[in-house]
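Notes for the one structure printed next.
A single protein chain has been removed from this complex, and every other one stays in its place.
By written order: A and B. Residues from 1 in each chain.
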Amino acid sequence: MRRGNRTVIEMLVVGVVASAIGIAIALAIDWFPPAASKQAGPIDTLWDVLLIISVPVFVLVTVVVLFSVREFRMRPGQELEDGAPIHGNTRLEVIWTTIPAVIIASLVVYAYLVLRDIEKAPANASTEMRVKVTGQQFAWEFEYPQAGGKTIKANQLYVPKGTSVKFDIVAKDVLHDFWVPAWRMKIDAVPGITTHYRITPTKLGEYPIVCAELCGLGHAFMRATAHVLTPSNFSAWLKRQGAASSTTASSGGGSTTATKPDGKKLFASTELACSSCHTLADAKATGTTGPDLDKVLASASLADIKQDIASPNAEIAAGYQAGIMPQDFAKRLTPAELTALATYLKTVTAK
Amino acid sequence: MPEIVRRPGLARGGVWLLAGIAFSFGVSCLTRALYHLDTIDGDSIARIAMLAAPFFFLAGLGAFSYWFYWASGKPTLPEDHSAHGAHSWKDYFRINTDHKVIGIQYTVHSFVFLFIGGLMAMLMRAELAAPGRQFVDASTFNGLFSVHASLLIFLFIIPVFAGLANFVLPLMIGAPDMAFPRLNALSFWLLPIAGVMMLGSFFAPGGSFSSGWTAYAPLSTSAPLGQDMFTIGVQFAGASSIATALNFLVTIITMRAPGMSFFRMPLLVWANFSTSLLVVIATPFIAASQFFVLLDRGLGFRFFDPGEGGDVLMYQHVFWFYSHPAVYIMMLPGFGIISEILASRARKPIFGYRMMAFSLLAIVVLGFTVWAHHMFVSGMQSWIRVPMMVTTAIIAVPTGIKIFSWLATLWRGIIHLHTPMLFALGFLTMFTLGGLSGVILAMIPVDIHVSDTYFIVAHIHYVLFGGSLFTIFAGVYYWFPKMTGRMFDEGLGKLHFWTTFIFFNATFAPMHLIGVEGMPRRVADYSEQFAGWNLAISISSWFLGLSTLIFLYNMVSSWRGGPRAPSNPWRALTIEWQVSSPPPVFNFDSLPTVVGGPYEYGVPGAVHAVFKAPDQPVTASSSSPTREAH
Partner (left out) sequence: MEAAAISHDLHEHHGPPAANHSSRVDPPMLGMLLFIISEIMVFGAFFTAYFFIRVVNGDQWFPFEGHHLPVAVAFVNTTILVSSSFTLHWAETSLKRNNRAAFKAGMLSTFLLGLTFLFVQINEYVHIGFAPHDFAQGSVFYGLTGLHGAHVAIGLLLLGIVTLRAFRGHFSPESHRGVEIPGIYWHFVDAMWIVVYFSVYVL
């Protein structure tokens, strides 16, 4: 029995020391990507608290296992002996039911408070900035509703630093998930409903946007970039886009325009999102998911290019695979638009 | 016709299978002709064949023969018990109604799928060793992780537990067999059908199913034919587990030996009782979720078409209402195994036996109230999240009771560090880690960030590998002598444990970090920033794969030529150890009578079960199992 008591004390000491070291290491690890939103702070703190609680629980279990093995391992001569016939101890059982219950209860309350905090609407909720995010296989599109019912579209995300932004997220085909790791928030884009979250960017810079819900072959490539600008730069950007969009208002697949379709505008349009996957110098497109069109189309015929767009699986560019490039352009483009697009590609890539 | 295709068996099964395919072809063409569609449609024929042909196969195999006779009131074949026991390896490839044979069929069959599924993981890790494309394209990669998870869940973890329990549970409760031996045989034979179907999907036009083991709509409703092989394969695996669960429940309720009250049952029996309840109640939901998908795909139903009023999130609710309980279906039997091993290898009664039983039931009940923790970022009604967070976190309490009671069972025991015990101790620590990451995931704000990242992949493997698979290894080593009559090689067993333990952690621990740092799951390609860790993970994972080969070698060589096992190598008290190794064909000459608890180690003179004085001394220890201690 005395030996037992000494062991318990020894265990306690080892446990406390190991927990301290464990917590120190766990907190020293640089777990997160940069924290670039107001929401990141409380989440990261919650994470630290969870680590501080988890480490001792793990240490406790491990230390008891190791000490039991050290202390009570069968010694020569004990081959046929049995341990002490202890069937239970109500007090202990009450203790190890209550303590975890209390820990769990506090964690849940804390997590709830954090949740409320990160989802809280700003004081000026009605005038909060909104961005509509559309996920489709395999590109993102961002729309900025403007006064007067106009919208500005882009396939990279631009937001001003320091204002709360609410995203209205929709999906065109299957589930996607709009995640900016640096902002910590994510939510699925669900066909048929609009989902939301809000963040307040706190750091200037460029952060990856990641699609986090399996959406098919191009899931891994469904990336874009979030640019956090100073408010003044942001309004300047908006104004530029506004000006551009008023001249290209009718660009985009299937849109009914009386004028002859313009291949370049089609290529750059956010509905078709060609530039999110392809590199094309003339359109300043730098996507890398699909082939670099400047290179591969150098000697392609017009008919080939048309086929490449209308039925991408008919012929697969070397090193790439079928199924990533959307299959429905034939439906989304009128024949005239398809011709215009292909002609444009042929002219700008021909050597 | 040659004899072999007329006698029930694999050959006749094969012939009937072909007949089934021809039949499906006919049905498909006829129906389509009636509806004025193109008569021949490959997808439609394939779907009907996948649904119908397996029944032809099973009938050919002889799985239904008895029932046909019984239902028609014809005299059933006189029960000469020729189907009991296995006389040669060929008997394992037939319909056999002996629970011990079925147990071995199940276990070996499941391990085949562990190796196949593991091999897919090796390929995945090869692709993920570096950013960019290595060996496989995105389509194959998505197929690999989908099939990897589906095989390991539906054809390894769930059935292997059913297999181990099939072997030992009737012995443990003193029953001569399961309640419905023929249903038991049918349950087993449904599995190869599911397995072949899922594996076969790699040969389907358009590639294997590739929407993950979760098969979320609408990705799954618009995927090529391979998806049907998941959708339909799961139905067969699910039917198998429901049938087995019914069988376990009825066996446990109606066939316990005299004196075996509920609170004298070994905890493994309690664990399988709880698991079977989960299966009976939850599994119909995955069946239904896949029916929906099948109807949407095959007949153009609109369950998941938002354009026509369908609801995409409904899939996830129905799916997780099964699949969260399923994670406990994959863990509770393991808890039972650990209780058996810890008690007998620490030579001490289980600490707090009743609380151990009640905490199982608590997990069963709570398990039905937490499904939406998989949907915190799914866009569902946001008010559901907080109640689900609370219930989810509460599960840590009954689970904690179990962990702490096991620790207390070790304390002041006499610990024998045999291989099963090493795996049991490894389980205690590794499952705690997995459980803790589960509690972290339950906290909504953290889950919002880490959901769908490698942090989840880390959690999955800590609970499923460090939890379930460790208990399976422990259980297989523990009952190997009973099942085969041979001892395994202890040295190789220890080597297996240590290599597995080390490389398991080296493989899966870093995934926590890269997940939080921002690496999403289910991607074949990732950003440069994660390259270093992924290479390290891949290398460790290959060593982890190699460590499994030690196990394979140990099992095969020991089964063929290991030393003969005594009837009770672990000096355990539960009834399965009181009969010879392997047990006699009919388990007992006369039923044992239970006179005490199952874990009365160290209690002077305590006995769990006695055998009535048998007329012949056949069973190895037909005398009462007095304890060998002084």
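Methods note: a residue touches a chain if its C-beta (ideal position, glycine included) is under 8 Å from a C-beta of that chain, and two chains touch if they have at least 3 such contacts.
Treat the numbers as computed from the prediction; the structure is a model and nothing was measured.
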| item | value |
| --- | --- |
| Left-out chain, listing which of the shown chains it touches | B |
| Contact with the hidden chain (one of B:A288, B:L492 or B:V595) | B:A288 |
| Option from B:L17, B:I95, B:V269 or B:M483 whose C-beta touches the chain left out | B:M483 |
| Residues in subunit B touching the chain absent from view | 71-73, 79-81, 84-89, 92, 98, 100-101, 104, 174-177, 179-180, 183, 242, 246-247, 249-250, 253-258, 260, 280-285, 287-289, 291-292, 295-296, 299-303, 305, 308-311, 313-314, 317-318, 321, 381, 483-486, 559-560, 582-591, 616, 618 |
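Here is the rule we use: only the chains that are shown with their structure count from here on.
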| item | value |
| --- | --- |
| Subunit A and subunit B, separation of their C-alpha mean positions in angstrom | 33 |
| In the complex, subunit A residues that touch subunit B | 4, 29, 31-33, 42-43, 46-47, 50, 54, 57-58, 61-62, 64-65, 68-69, 72-74, 78, 80-89, 92-93, 96-97, 100-101, 104, 107-108, 111-112, 114-115, 118-119, 169, 173-175, 177, 179, 181, 184-193, 195, 208, 210-221, 319, 321-324 |
| Subunit B - residues contacting subunit A, complex | 133, 137-139, 142, 210-212, 216, 218-219, 222, 306-307, 310-313, 346-349, 351-355, 377-379, 382, 385-386, 389-390, 393-394, 396-397, 400-401, 403-405, 407-408, 410-417, 425, 428-429, 432-433, 436, 439-440, 443-446, 448-449, 451-453, 513, 516-518, 520, 522-527, 571, 600-603, 606, 627-630 |
